Structures are given as C-alpha cells and as structure tokens.
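Excluded from the complex is one protein chain; the other protein chains are retained at their positions.
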Amino acid sequence: MRLCIVTETAQKAGDLLSRIREIRPVVHSITNFVVMNSTANVLLALGAAPIMAHALEEIEDISAISNSLVINIGTLSSAWIESMESAAQLARASMKPFVLDPVGSGATKLRTKTACNIARFSTPTVIRGNASEILSIARVGSKTRGVDSVNSTEEAMESASTLATSLNTVVAVTGSKDFVTDGKRSLVIAGGSPMMACVTGTGCAASVIVAAFLAVEKDALLATASALALFKLVAEKASIKSAGPGSFWVGVLDELYNVTSEEFRLNARILSI
Amino acid sequence: MRLCIVTETAQKAGDLLSRIREIRPVVHSITNFVVMNSTANVLLALGAAPIMAHALEEIEDISAISNSLVINIGTLSSAWIESMESAAQLARASMKPFVLDPVGSGATKLRTKTACNIARFSTPTVIRGNASEILSIARVGSKTRGVDSVNSTEEAMESASTLATSLNTVVAVTGSKDFVTDGKRSLVIAGGSPMMACVTGTGCAASVIVAAFLAVEKDALLATASALALFKLVAEKASIKSAGPGSFWVGVLDELYNVTSEEFRLNARILSI
Partner (left out) sequence: MRLCIVTETAQKAGDLLSRIREIRPVVHSITNFVVMNSTANVLLALGAAPIMAHALEEIEDISAISNSLVINIGTLSSAWIESMESAAQLARASMKPFVLDPVGSGATKLRTKTACNIARFSTPTVIRGNASEILSIARVGSKTRGVDSVNSTEEAMESASTLATSLNTVVAVTGSKDFVTDGKRSLVIAGGSPMMACVTGTGCAASVIVAAFLAVEKDALLATASALALFKLVAEKASIKSAGPGSFWVGVLDELYNVTSEEFRLNARILSI
C-alpha cells in the first residue's frame, strides 16, 4: 500500500481536540469491569466527562444527558446485554453517536452473537476492534485467541470495508497500524508503541476516545481517525519516557492531558491509502 | 464569608490520623465498580483496612467485623440497592458510623430515589457529595450533569445546613472548597488542587477517608473535616510534583502514606465560618 500524510485531516483533528476540551462532552459507557477505572481516567485526561451506568432502569435518563455512548462487551452477562441493547436503540433513536467495542468477539459464542446482534440491529456509528474481532463480525467462522488478535490489521482490511458498506457504518481495525473505513473512504493511522499491548484495556481506551471525538464531529470517519491518531501520538510519547508498562500507562494519562491541539495538528499521522 | 484557621481542630485532626494508623480500622465499602481498586488503595495508603463486599448473604458477617461503612451509589443495580439498604440498617442498629456517597444523585431518578431513601430511612452519619448531588437530596428538582457538579459549593451551603438539621446528620459538600456542617456548626476546608477533577473517583476517595476517620472519632463534624483536610493537603502536595493526572494519582497514594501527623497538624486548612 502507498501511504501519504493527509495534512488537511490532521488540521481538522487538532480542531476537534480543541472542541472536546471546550465542550467537555459526556460519554456514557456500558463497559467491562476491567477497564472502568482506566477508561474513565482516559476520558478525564482528554477533557471529556465519563459516566458509567448499566442498570436498565436508568439507561433512559443517562442517555438523555450524555453526548455519546460506548458499548464494550468485555465482561458480559445477560442483564448487561439487555442494557446494552436498550442503550444502543436509544442512541439510534436520538441520533446520538455510539461506538461498539466487540471485545473477545470470536472467542466465545456469547460474545460473537452479542456483538453481531448489536452491529446488525442497532447499527453503531463506529465499530472498533482488533483484526480478529472485526473478522468475527464480518464473517462467521473466524477465531480469536482470548482477547488478543491473531490476525494482522492487513488481513482484516478488506472484510472491514465490506462490513462498513453493508452496515453503513465506520469500521476501525486497530493494531500496530490502525485502519479506518466507511467502505468508500479509508485512512491508516501510524505511530503508537508496542508497549500498548503490555497494558490491559488499550483497545477499550481507544474506543472511549473515539466516542469523545464523535460527540463533537458528525463525520464519523474523520472523528475516528482523529481519535486513533491522538491515542497513537500520546502512546508514542509516553513510551519514550517509560521504564515499563506501569510507568507507560501513567505517562499515557499525563500526555493525554498535556498534548496541545497545535502539537497534535503537527504530529497526527493520518495517512491516505 | 469571613474565615480563619481553627488551630485546635487542626491539632485534633493530627491526633485522629495517628489513631487510624494505630488502630487500623476495617472500612466496609459497598461501592461502584469504577473506584473499587482506587479507594481500596486509598484506605491502605492511609493506614486503614478496606473490605469490599456486596452480597446480601454476607452483609451481616461483614458488618460484624468492620468499624465503619461506605455506601456509594456510583454504579447501581437492584440487587446492590437491597444490600446497601440492609448494610445501612445494620450500621444504624449497631451504632456503627456510615457514610453515604450519593454519586450522580440528581442525574437519574434511580439514583436520586436510592440516595434519598438511604438518607431519610437509614440516617447516614455523614452524607458527602458534590454541590449538585447534595442539592438533589435537599430539594427535589435539582439537576446534575452526569457525575460532575454544575453547582458551586457556595450554592449548596444553605441547603446542606437545612438537610443536616432535618436529618440530624453531618453533610459535606466537596468542591474547590469543602463545606462541612451538622446544621449548627460549620467548617470550611481549603487547599487541594484542580487536578482532583482530572482523575476519576476523587470524591469517592474523600468518602472512604471520611469513613476511616469516623471509625476513630465520635464527633462526626470533626472527623469529616479532618478527613477532607487530609485529602486536600495530600492532593496539593501531589499536584506540585506531578506532570499530569496519571502521576498525580500515583503521588496522592505516596503522599497519603508518607504524610505525618505532625505535618498534618501544622498544615490542615480547616476554617471556621
């Protein structure tokens, strides 16, 4: 693939970061137990306002005060699935952007079925997963190894495009390179750090950042590419200063808080394909 | 408002910190998923012993071995409400101090109702919330924006006093300044850091520290003011050395562990009003 940096997109990405810090969008997460704390901290460091709530009884009230939604299936159970589906339907009904993070789809029937149901019947604004997860939604029969990908981003690109077209959504495949597509337009995001695979919930963190960007930008492809470029930039900066995964994650939160829109504009590695 | 430091109270606050480290009180939390890890670490760094348990079947046994209780409604669901109410009743029956942290009260009917029910029918020793949360309990009709306050501490002071009087409890409104009242006596706590708003669960952390102080001091106003003054001192110290919210939180735990009673006595910014 031939890639070149899309300067105009990087400019817009910087503007979106400014807008998040100005508007401070409320991002509602129905997410897994493992990353509730870390993704709430990611949103706060970014300048957004997290809210975590899963009880069916309050989904409607929460939906009314939030600007975007993340559904993350990392630690599923029946009652939570019901809340997720209800929140997804409410988001669609109110034209509110929402991200589906199909953690471990392909690893168990319960996860694959839940991810596919939400993908097909509620049409997320964005589906963000690793290559194996995206493949498992695109075509039944793919396998994942626990919650890690056994496939490269490249292997999932064609399926991601087809899935994006058939569902009329944006699909993001994240990995050492990220691939974002709406079926017609596609972008690649470079940068990041291998250290991202040594900390739990970095994919989940990417998803909540995408949700924050969606809250301030209607072009879901642009919002998603901007979010992933910001995360890769911040991770790259943090990894340089870190001594291992512990200090790396501390650094990610610090860098996310400190990165300026101007710095992001100049360093967002969003590439056309 | 005219404020001056209450030296005598600061002296006592220092003594209470020594007593916590000596007695190592067991603090039982029924709390939200987001802050379970971070508030357990806050209690350990302080010198107290955390225990997290929510199953109705073991509430009685846990109550029997714990010295104080925190009920935090940050990620509610029906089964948990039942356990919270049961634990609150047991605490009252055994004269054990307990803190209600009404996270997000005012944001959803479920939360407002749960917070009001526990506040009115179980009479917490202390209710600690941000301004919007306290207002939502004091007078039906106030709104909150997710879990953040849209009101200043000042706006909630009168309502807090009225609420404290009517429930015969201590009410603490935390924010850039903290206000603590039992309806007759009131104290203000200064210090802290804007960085506290950039990390999830700092309010929840304040609540567990209050519970630890309540375990060693019957005067709930003094215990609460001491706890909040300690947290503000520690946060201020941590923010000076930190590069962002990641290193700030690491610093909070380190400072909480290292702060001496003597240093606290000299620097507790507890003000009379």
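Order of writing sets the labels: A and B. Residues in every chain begin at 1.
We take it that a residue touches a chain if its C-beta (ideal position, glycine included) is under 8 Å from a C-beta of that chain, and two chains touch if they have at least 3 such contacts.
Model, not experiment: these values are computed from the prediction.
Visitor: Using the document's definition of touch, tell me which of B:10, B:26 or B:235 contacts the absent chain.
Guide: Final answer for the missing-chain contact: B:26.
Visitor: Among B:54, B:96 or B:269, which residue is in touch with the absent chain?
Guide: B:54
Visitor: From the listed residues A:23, A:116, A:198 or A:273, report the one that touches the chain absent from this view.
Guide: A:198
Visitor: For the chain that's not shown, point to the residue among A:50, A:74, A:183 or A:203 touching it.
Guide: A:74
Visitor: Write down which of B:16, B:180 or B:252 is the residue touching the left-out chain.
Guide: If we include the chain that is not displayed, B:252 is the one touching it.
Visitor: What is the set of chain A residues that contact the non-displayed chain in the whole complex?
Guide: 32-35, 37-38, 74-78, 104, 107-111, 145-148, 197-201, 242-247, 249-250
Visitor: Against the chain that's been left off, what residues of chain B make contact? List them.
Guide: Chain B touches the chain not shown through residues 26, 33, 36-37, 40-41, 44-45, 49-55, 57-58, 61-62, 65-66, 79, 249-258.
The rule is short, and it goes like this: only the chains that are shown with their structure count from here on.
Visitor: Would you mind pulling out the distance in Å between where the CA atoms of chain A average out and where those of chain B do?
Guide: Here the centre of chain B sits 33 Å away from the centre of chain A.
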